[in-house]
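Yeah, one chain of the complex is gone here, protein chain that is, but the others are all in their spots.
Per-chain numbering from 1; labels A and B assigned in written order.
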Amino acid sequence: MTTTVPSPESDAVRIGPPVPFDPELAAALDVIRERMPATFTAEMLPMFRAARAELPDLTDDEISLGGTFDVIERTVPGPAGAPEVPLLICRPASATVAVPALYFIHGGGMIMGTNRGQGMADVLEVAAELGLAVISVEYRLAPDHPHPAPVEDCYAGLLWTVEHADELGVDPNRLVVSGASAGGGLAAATALLARDRGGPALVGQLLLCPMLDDRNDTYSARQMAGLGVWDISFNQVGWSALLGDAQGGDDVSPYAAPARATDLSGLPPAFIDVGSAETFRDEAVDYASRIWRAGGIAELHVWPGGFHGFVLLAGQAAISQTAKAAVAPWLRRIIGA
Amino acid sequence: MQELVGRLARVDPDAGAAVKVIAYFDRLVEGRAGLEPIVRGAAVLAGCAARLVDEQRRVQVRIDVHGRVRGDIGLPDPDWPSAPLVQDGPPVLWLERGGPAGPVDAMVLERAAAAARAVLERTRGRSKALEDPASVEVLFDAAVAAQTRLAIAHRLGIAENAQVRAVALINEVGRVESADGASWPGKRRSTDRRAGIGPIGDVVDLPVSWSGARTALRFTAAETAQDPGPRIVHADQLGGLAVLADVIGPDTDPVPDVHAIERAKTDAPWVLATLVAVATSPSLRTAATTLRVHHSTLQERLGHVEHVLGWSIRDPQGRLRLHLAIAMWRLHQR
Partner (left out) sequence: MTDVIGPPPPFDPELAAAIAIAGEKMPDIGRMLARGGDAVATARALRDEMADFLLDPDADLTRDGAFTVSEREVSGPDGAPDITLLICRPNNAPPPVGVIYFVHGGGMVVGDRFTGLANFLGVAEELGVAVVSVEYRLAPEHPHPAPVDDCYAGLLWTVEHAEELGVDPARVVIAGGSAGGGLTAATALLAKDRGGPALLGQLLLCPMLDDRNDTYSARQMAGVGLWDQTANQFGWSALLGDAQGGDDVSPYAAPARATDLSGLPPAFIDVGSAETFRDEAVEYASRIWRAGGIAELHVWPGGFHGFSGIVPQAAVSQAAGQAPRAWLRRILAD
């Protein structure tokens, strides 16, 4: 028995029991969690990064998908006064005309990951299916580089891509920003920046289980504490790394935490998905709801019993396959296929 | 539940069916739908599978009669009805119909091809040279010889007999739009969506259209609570108001009614939106609905604002005076 009773005397809300994991995912999660600490603190970051580094990046051959893509690496000007930004550019080898492109921002809680990580595999697969180019940006990571370094790197790489679209054989009028987890949050932030600075016109923003809200106190964050792969304690480490003492306070920029934006009108059409059994559930649903309320366009999918990143970490499960298959039809509509 | 679109193929080829075909593709173009929806529209309206194959751009889309994408694409049958993308070009769009043509086939092919052309031009490879905004500006310049303007239009890919209009935007170069939805430079989403639309006409008349578009732009508003009113204004709907634009500007002296608007505006945050709604709604009741206030609230507010303005705005004369005052007030802004 659970009820959610907001008490007028305090903020205390009685939190219901956690949402159960999908049975197939639960089995996969047991294996995943054997290699993970139950909770997370900042001191554990070096160790965690080292462990994660053991997860190999995609090889050149995996990235080219056996010759499907021509792959080049470029280093392009970064934000004013900052180092250059590496881009991994994958263009369909068979394309003879300018192609639409996914500008991809990898995940890793703002503190980990590379632009050649495992997260690229699914992106390349859907890009191959639809004949899209993929540009994957290597942004600086927190805490070594706090906000605004990561998002400004992402934006600088996007600007360069648009300005060099001809050279890349990419159609600058059909760019979709995309990312999962922290990458989803950075993709949403990049779309906000592009809107507010009069930057590139994007045709879509693909936000997979996005990390949007530094306050880290949603109902779902508390409900799923101690469970899954990115619970409230992990999330705390990520946001603190990005924002330091400002985290959770009154003065956080929407370009760091898009949930802080007060105006969500005039954004490109969004695709947002999330698992029902994860920290980010409520902030993802709220972000979509606020886009609709501003008269905007958003597609939302909440997958039952999904833990954070289930599509990537347990791709074989039926629910993962269904969730993955939802992306291509949206992309087809967005790019005007 | 029945399909709404139905099968127009079974309908007599009367004017109603033609109008529906046109309306269908117009809405797709308006909503910036891609190639699949256009080919799907052709298939569903004609009642048979349809395909688009553009060898040059390596595009192929095939959709069955139920609207589903089919990958299995063979060679087209030469007997199928087809349409080219441009006059005298090779066929690119086919209705996969053996036997006698359906009553709306020709219309479906024509409108679908026009819509597909607009998408292909927007999305697949017009070269950068053709996107040069400076070229478009020349089209608006009456001082440039008509021959030169026609030559530049040709280079931009605007057909000599095309029906076109100028569009004026805020803080951006203007653009040319054709009746079938194509645009030069290619359409971009701008942050400020306000636009003045000039009258439609021949390519050589673009300078006139441009002048109308710029006038119309001055009558636009941000469509926000602070600046209520339409974001998009068409020059040919201005009528006599256009004359006002010639004599009123940021540097001319405002008449007392403009001062009254300015005074009322600072009186309460809801005033401007209320005045605009009253001036532009057919009745006070619709104005109340637009404002999402109760009819009696509106009446109360009007009493107050009439006091500040100094004239009644609940009779036709007073509303005309209000309408003019708002128009003049806006013309003083830019």
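Keep in mind that, in the parts below, a contact is a pair of C-beta atoms (placed from the backbone, for glycine too) under 8 Å apart; a residue touches a chain by one contact, two chains touch by 3 or more.
The structure displayed is predicted, hence computed values, not measured ones.
Screening B:Gly31, B:Gly74 or B:Pro250 against the full complex identifies B:Gly31 as the residue touching the chain left out. Checked against the full complex, the one of A:Thr114, A:Gln223 or A:Ser240 touching the unshown chain is A:Gln223. Where subunit B meets the missing chain, the touching residues are 1-6, 20-21, 23-28, 30-33, 36-37, 40-41, 44, 66-68, 225, 289, 292.
Mapped onto subunit A, contacts with the missing chain fall at residues 1-4, 15-20, 219-220, 223, 265, 269, 276, 281-282, 285, 288-289, 292-305, 318-319, 322, 326, 329-330, 332-333.
As a convention for this text, only the chains that are shown with their structure count from here on.
Between subunit A and subunit B, the centres computed from C-alpha atoms are 35 Å apart. The part of subunit B that touches subunit A in the complex is made up of residues 32-37, 57-58, 61, 119, 122-125, 128, 186-191. Listed in rising order, the residues of subunit A touching subunit B in the complex are 95-98, 100, 166, 171, 173-174, 195, 198, 201, 266, 268, 332-333, 335-337.
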